[in-house]
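Omission of a single protein chain aside, the complex is shown with its protein chains in their original locations.
Presenting subunit A:
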Amino acid sequence: MSEAMASLPATTAGVKRRDGAAGDRIFYWIVLGCGLFVLVALFAAAFSMVWDGFLAFRTFGFGFLTGMEWDPVAQRFSGLVPIYGTLVTSALAMIIGVPVSLGIAVFITEVAPRSIRGPIGGAIELLAGIPSIIYGMWGLFTFAPFMSDYVQPVLIDWLGPIPIIGALFTGAPLGIGMLTSGIVLAIMIIPFVSSVMRDVFLVVPAQLKESAYALGSTKWEVVRDIVIPHTRTAVVGGIFLGLGRALGETMAVTFVLGNTHNIAVSLMEPGTSIAATLANEFAEASDDLYRSSLSALGLILFVVTFIVLAAAKLMLVRMARQRGE
């Protein structure tokens, strides 16, 4: 065997090496091409929406963002109503979802016995795996009736008479509407937000916590004054990640928001969101201006979620870097 290797002509080895070099170059170009494909995909998506939404922006100008009209028959479109619905449902989702996510993360990392941490964490993450259309069906057929029978009448009776904030809780208990959508969205973002929080809580140096305990801090004081301040950036990053999801969530909201072109102060009222408007109307939009207006709404959603997700990513990267250094 060693004889065979020794008798191997030098030229063959040289050719082999050169073959390898050529192969390496080709392989490099292939993987680079695929990598760049990912980069191009995002820009192509953005460009296609700008391209298609251009007609709407040119026709309606800045008024597209501020007008309330949405009339396919009269060919007049403007985006304030769906934008408002998107913002209000997302805000409700954050108000409800963030404290619950924080509680879950604290419970899993600080309170629960080691043996049940994994199963509880896994169960909560299971929520993220359920397809969003299932949330929609559950929301429409089970949760909305529950809201209209048990929750909304109580809210209307108790909070309705209070001045100023009472206006948020007036009207008929329909079940569907802004509040129900906000709650369903909150349930959907909880697994994402709480798993980011849990992961960063776990890397808080034990010495930091131990020294606080040594000074006589209670468990909650350690969480409030050591764990959360130490992981602030990543916690906010996780919240932004959840916000990005809430803003763009389509199917669940389409089921429970009511899809009426309507702005109301009361959270009990139905409305619409950008994603729900697109889901309901895009396939039927026959003429160019209608379709362009929907694409323009899509572009607005895309830009907003891009900014939110980019901010989330930057904050999480900064935290990871801190941890690494």
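In the analysis below, a residue touches a chain if its C-beta (ideal position, glycine included) is under 8 Å from a C-beta of that chain, and two chains touch if they have at least 3 such contacts; residues count from 1.
We take it that contacts and distances are computed from a predicted model.
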Protein that the absent chain corresponds to, by UniProt name, given "Phosphate transport system permease protein PstA", "Cytochrome o ubiquinol oxidase subunit I", "NAD(P)H-dependent oxidoreductase subunit E" or "Carbon monoxide dehydrogenase": "Phosphate transport system permease protein PstA"
Contact partner of the left-out chain, one of A:T142, A:S211 or A:Q322: A:T142
From A:M68, A:I95, A:L126 or A:V154, residue that would touch the chain that is not displayed: A:L126
Candidates A:G67, A:G103 or A:P173 - the one touching the absent chain: A:G103
Chain not shown, touching residues in subunit A: 17, 19-21, 23-24, 26-28, 30-39, 41-42, 44-45, 48-49, 51-52, 99-104, 106-108, 110-112, 120, 122-124, 126-127, 129-138, 140-142, 187, 190, 194, 218-221, 223-224, 241, 244-245, 247-251, 254-255, 275, 278-279, 282-283, 295, 298, 301-302, 305-306, 309-310, 313
